[in-house]
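Dumping the structure here so I can ask a few things about it.
In this view, the complex is presented without one of its protein chains, the others remaining in place.
Here is subunit A:
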Amino acid sequence: MGPVIEARGLTHEYPDGTTALRDVTVAIEAGERVAVIGANGSGKSTLQLVLGGLVEPTAGAVEYFGETADAEAVRDRLGVLLQDPDDYLFNTTVREDIEYGPAQLGMSRRAATQRVAHLAAELGLESLLDRPPFRLSGGEKQRAAVASVLAFEPDVLLLDEPFGAVDAGYRERILELVTDHEGTVVLFTPSVDVVPEVVDRVLVVGQDGSIAADGPVRDVLTDTALLRENGLQPPATVQLFEGILDADDVPLTVSDARAHLLDETR
């Protein structure tokens, strides 16, 4: 299978002259789990919008599923979750918002009803379905937005900071839902700690809007100099074991670190 998204020479400049992306070339293969990390203002969200076909790049092109450059033609296969849930929830009730994508993209009502019920149960939204989104708390809005993008079962998920304001319990639920997703996942986040739990490959967007690194999760997240150079903190576990263990042995997640410490103390 070829890439589901292939971008060549993407450059994007905003009307005020800010260059958000600089000559970005990237291919996302089917079934891949990729994280796009970068400091605030590095251009991650712009890259997500361009890859999702919601912003036209100043230069360069994006091709979807090896067949078209028109994102609208494959909209039902692309799940783009915007960074701010307030931009994503515009209907009068949470239920209408979760149903919006399935209805617009041709899912049967029966399937959509089942999907809404399932996601509402998973994300603790059952009692909120008939409430207007603006009455929800930040975390509830985030969960409703995540449900809205998962509702139409897209092949590719492009998620910009899906864990935003959610509490630890629901963060785990969202992680599980994203991990269980059978298609491709591209996660845009400045929080490197969550990255090893979800992805196999990491792209680092440099502060000049270019791709500063692209490689396996361990190679990138243990390169502390690279991360710091690009305005990022290495994962907490990497910081903890930096200089103590070899890069190949450094635990990337808290559970791995715990297991390592238990082994050491036995």
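The working rule: contacts are C-beta pairs under 8 Å (C-beta built on N, C-alpha and C of every residue); 3 or more make two chains touch, one makes a residue touch a chain; residues count from 1.
We take it that contacts and distances are computed from a predicted model.
> When one chain of this assembly is omitted, its UniProt record names it as which of these: "Putative cobalt ABC transporter permease", "Formylmethanofuran dehydrogenase subunit B", "Acetyl-CoA C-acetyltransferase" or "4Fe-4S ferredoxin-type domain-containing protein"?
"Putative cobalt ABC transporter permease"
> Quick one: which of A:Arg22, A:Arg75, A:His181 or A:Arg201 touches the chain that's been left out?
Within the whole complex, the residue contacting the unshown chain is A:Arg75.
> Write down which of A:Ser42, A:Ser148 or A:Thr222 is the residue touching the left-out chain.
Residue touching the absent chain, from the options given: A:Ser148.
> Looking at A:Ala39, A:Ala103 or A:Leu240, which residue reaches the missing chain?
In the complete complex, the chain left out is touched by residue A:Ala103.
> Write down which of A:Glu13, A:Asp84, A:Asp200 or A:Asp219 is the residue touching the left-out chain.
Considering all chains, including the one not shown, the answer is A:Asp84.
> Mind listing the subunit A residues that contact the chain we can't see here?
49, 52, 54-55, 72, 75-76, 78-82, 84, 86-93, 96, 99-101, 103-105, 109, 112, 130-132, 134, 148-149, 152
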